[in-house]
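Below is one structure, written out as structure tokens; comments come after it.
The complex appears here minus one protein chain, its other protein chains still in place.
This part shows chain A:
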Amino acid sequence: MDLPHHGYRATAKPRARAAPPTADSVLFDDTSSGGAPAMNSQAYYTPGYNMAAPTNDMQGGVGVNNLFTDPMANAAMMYGSSLANQGKDMVNKEISRFMSMNKLKYFFAVDTRYVLKKLMILMFPYTHQDWEVRYHRDTPLPPRQDVNAPDLYIPTMAFITYILLAGMALGIQKRFSPEVLGLCASTALVWVIIEVLVMLLSLYLLTVHSDLSTFDLIAYSGYKYVGMIFTMLCGLLFGSDGYYVALAWSSCALMFFIVRSLKMKILTSLSSDSMGTASSAKPHLRLYITVATALFQPIIIYWLTSHLIRRAFHHLHHTVRTTQTEPLSTHMIRVPRVRYGDIFCIISPSLVNPGFYLSTFDKA
């Protein structure tokens, strides 16, 4: 199921060693060869880190020599830094046994222009023409150069913003406590994990040999959080009507997006050499998978947001709409009038955050 096969690895290694500056624009700055499958990544990571460690030590030694004149402190500093490097190498080796860090870095290689275009496509995919994921010598292009490539940055940020919004919505209803926030986060995470596992199982059972890795599926599942945030914001700002209108809009947009994106990967992937004798059940079942995935999105959006929003309608618009029945009895809790500025004050940190994160990733 992984894309590079044996013939390409021999050509990929000398390319990484030579490291021409123009190749860094396609494969980003990494010492290991690009796109190596996870199973053989250990053999590639050790030469990569052996290359990196001496240069690190040399730079550390030069920098430290300028600061310390005392030879004992100098020696202790260098010993400590070499210990730290060894620890770092060991941790990286252990982690890379389970999860290929190279593959993970590919998903976070985004820039501002990509994020803006992708958010536009997620909310309004009807005018986007070209849905093909572009490749460069059998490895997919990173999201910086290809707007159709899936990324993990938007899902992660959208997930965190969703948790913040859920906390705020619960706070409006006076139902907030810190445990509820953790519960909401783990519920949403569990649904993503369930969806990814069901997708993996169905792709395996139907022997669909597409190049959808686990991270790709996590990325496509995580895009629904953008729709959830939009729906919840409209529900909080505009009441029950705004909630249902935004739910319908983001469901349609997300269904269209998922069907168009997965159609390229699932329906057109070759599962056998003899296309003519392929059973007629195959294309139908693949279509069912794509449509079922698309139909699952609005259900989950409704499920995860409605219980947060429903009672907030009453609290938000209770003091605006009801003019004749003012609760005058003292034992009732007066719900304070929520200023819409409060909503923006809480949301704006997570909108500003991407700017900080993207500036650090641009240097990578």
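Convention: contacts are C-beta pairs under 8 Å (C-beta built on N, C-alpha and C of every residue); 3 or more make two chains touch, one makes a residue touch a chain; residues count from 1.
Assume contacts and distances are computed from a predicted model.
Trainee: Can you pick, from "Translation initiation factor eIF2B subunit delta", "Immediate early response 3-interacting protein 1", "DNA primase large subunit C-terminal domain-containing protein" or "N-acetyltransferase domain-containing protein", the UniProt protein name of the chain not displayed?
Mentor: "Immediate early response 3-interacting protein 1"
Trainee: Looking at the full complex, which residue from A:119, A:206 or A:267 touches the chain that isn't shown here?
Mentor: A:206
Trainee: Taking the entire complex into account, which one of A:76, A:90 or A:189 touches the absent chain?
Mentor: Answer from the full complex: A:189 touches the omitted chain.
Trainee: Contact with the hidden chain only, please: which chain A residues?
Mentor: Within chain A, the residues touching the omitted chain are 183-184, 186-187, 189-191, 193-194, 204-207, 271-274, 277-279, 282.
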